[in-house]
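Working notes for the structure below.
One protein chain omitted, others in place.
Lettered A and B in written order, each chain numbered from 1.
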Amino acid sequence: MTTGSAELPVAATAHRPLAKKRGRPGDAVFHGLLLTALGIALAALAWLFISILSNGLGNLSWDFITSRPSSNPARAGFISALKGTLVLMFYTVLVAIPVGFAAALYLEKFASRTRDDLEAKLRRRERRIAERRAAGAGGPGMAFAQVRLAWSRVWVRVGPPVNHVLDVNISNLAAVPSIIYGLLGLALFVAIMGFSKSLLAGGLTLGVLVLPIIIISAREAVRAVPVSIEQGAMALGATRLQAVMRQVFPAALPGMLTGSILALSRAIGETAPLIVVGGVTYATREPSLNPLEADAQPLFAMPLQIYSWADRPQQAFLDLAATGIIVLIASLIVMNLLAIWLRNRYTRRW
Amino acid sequence: MSSNSRIGGEVSQHAENRIPAMEVENAGARELVDGPTVFDCHDVSVQYGRSLALTGVNLAIRRNEITALIGPSGCGKSTFLRCLNRMNDLIPGARVSGDIWYAGEDMYATDVDAVDVRRRIGMVFQKPNPFPKTIRENLAFGMKVNGIKASPDRIEEVLRRAALWDEVKDKLDDDAFALSGGQQQRLCIARAIAVQPEVILMDEPCSALDPISTLAIEELMRDLREQYTIVIVTHNMQQAARVSDRTAFFTVVQDDRGRYGVLAESDTTERIFRAPADKRTQDYITGRFG
Partner (left out) sequence: MSTLSPSPGGIRAGRRRPLEGVVLLLLGAAGVVSLLVTAGIVFTLFNEGSGFWREVSVVGFFTGTDWFPVNDQFGVLPLLAASLQIAAIAALVAIPVGLGSAIYLSEYAPERLRRVVKPILELLAGMPTIVLGYFALESITPAFQNVGVIESGRIYSMLSAGVVVGLLITPTIASLSEDALRAVPRSMREGAFGLGATRRVVSTRIVLPAALSGVMASIVLAISRAVGETMAVTLAAGVQPNLTADPRDPAQSITAVIVQVSKGEAVRGSTIYESIFAIGAVLFVVTLLINLVAVALVRRYRTIYQ
């Protein structure tokens, strides 16, 4: 081997030897910068957790969770805020889930049809009516068919652009700042509909706030169900609607719920829209958990309690805010774990 | 083993004088001389994670020849090709064992710069993969990376070598995605030539193309053989027979180590197709298998 290499000077010119591994300073620096960036992001997160835990752990106790708010920081607790949040979430779910799921099914399964599909449908309806007229049919059935035909004619033109607008609109709504939803809630539920600045108004506002997020995630869940399921049902004689409601919807449901829980975990921490709708109250009494009494309960929830503590100058209250944050983050983590569990438990790979 | 490959290197210097003497009209009429080896592969195995993809490959690839790697899908021919320019390094969990000597040097030695290996051993991929840039920028990218000035003359030259110049000379600053599939693949070949490699590896370069584009690229390969060593993976046996000088036949083995590829035999293309020594080769070529 050594003798061989000594005799091969010419080979070296014919075939330049392979370059030795060398440091490339530019590449090393670049790699270092990228790692630094990621390091900063993770370090900031760690710093945040440490700072909140170190300020807030001292107050964390069962008493803190079960006590009412108080002007004495040593006695102040979180129970009113927790109950307020529960009532808020009830109304948020009540508004956002039915509307969000229905909208997702509609947009994904009925509105996404192309102009060609709609035209084919129109032709089918026209043919069918002509046949029935030829067969001498009449009466209310015929009138109903005429109405549907007229609707088809309009929808062929209007449908695709309307659906496009709906699409763009939803992604825009999801990016509207949450405080704007607060203004909407204040004007719509309090000023116009005349609710008091209550848990009801706040819950409805949060419902509207998370609606676009729920629609987007639910659409994804619906989209993940293979078309073959629907076609299989239709091949057995189900109508399209039956196929969607009895096959696609149940199959998509776990995914839809997972997305909804994640959306709710965003709603639970929302502060700004609640302040706009209800101001910052200093509730000392515990709100009733009865949803029917929600309009009589002042708007109060975990993030509002945290804000009112954090906004005070005394360190004792600032530390209480950190304790409240720990409880808030703990509930977020529980919700996220629930979502992950649901996804792993029920989501099928098609 | 290392001395063995040194011999390969030694032969290559003699070859310097011999190659211009090889006047070849076309692949069929070409008379093969046992030229210097460019790649000497000994007992090459590849693992992806825990699964074995390919094992025990011993193969010599000679200079200024077109070597075709054929075999049924899953036989590891593409995997083997990717060993030859250390492309497998980029796949997490991939491990290459055995020895691959490139012109007398251990290509996988720990002190060898894999980036330099890939600069000198170019690659053309299964699906045309131009960058989302203009035609000119596609060529200039590799040249700049390798410190070659991307002058208009040089660009014209490589496009002519890739038989693409006449089709694109008026639209060098158009998006490369606007080209047809066959043109895109020739652009990718031009891109590979532009960095002045010593070897060109082609991984089923025509599988995504129509017959006319395929023909153009085969012609191009025969043309390029004069200057480069070409290794081509193909699932198209007619193509292997048409363009290659030597053929290596890979096959799939299934046993308690899993399903993996092995090299069944390698020889001149003529012998592989006329009188294969291995029964599996014969079955495959006559269409009884795969």
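Definition applied: a residue touches a chain if its C-beta (ideal position, glycine included) is under 8 Å from a C-beta of that chain, and two chains touch if they have at least 3 such contacts.
On a predicted model such as this, the values are computed, not experimentally measured, just so you know.
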**Message:** Among A:A76, A:M89, A:A103 or A:V156, which one touches the chain that has been omitted from the display?
**Reply:** A:A103
**Complete:** Contact with the hidden chain, among A:I79, A:A224, A:V280 or A:L338, goes to A:V280
**Asked** Looking at the whole complex, which of A:L86, A:A224 or A:M245 touches the chain that is not displayed?
**Response** A:M245
**Item:** Hidden partner chain, touching residue among A:L38, A:A74 or A:L292
**Value:** A:L38
**Asked** Residue-wise, where is chain A in contact with the chain that is not depicted?
**Response** 24, 26-27, 30-31, 33-38, 40-42, 44-45, 47-48, 51-52, 55, 98-103, 105-107, 110-111, 128, 131-132, 135-137, 141, 144-145, 148, 165-166, 168-173, 175-184, 186-188, 191-192, 208, 211-212, 215, 239, 241-242, 245, 262, 265-266, 268-272, 275-277, 279-280, 303, 306-307, 310-311, 318, 321-322, 325, 328-329, 332, 336
**Request:** Tell me where the left-out chain touches chain B, residue by residue.
**Result:** 85, 87, 90, 92, 115-116, 118-120, 122-123, 125, 127, 129-133, 141-142, 145-146, 188, 191-192, 195
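In the analysis below, only the chains that are shown with their structure count from here on.
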**Request:** Name, in rising order, each residue of chain A that touches chain B in their complex.
**Result:** 1, 4-5, 7-8, 10-11, 14-15, 17-22
**Asked** What residues of chain B sit close enough to touch chain A in their complex?
**Response** 2-3, 6-7, 9-10, 12-13, 16, 102-105, 107, 110-114, 116-117, 120, 198
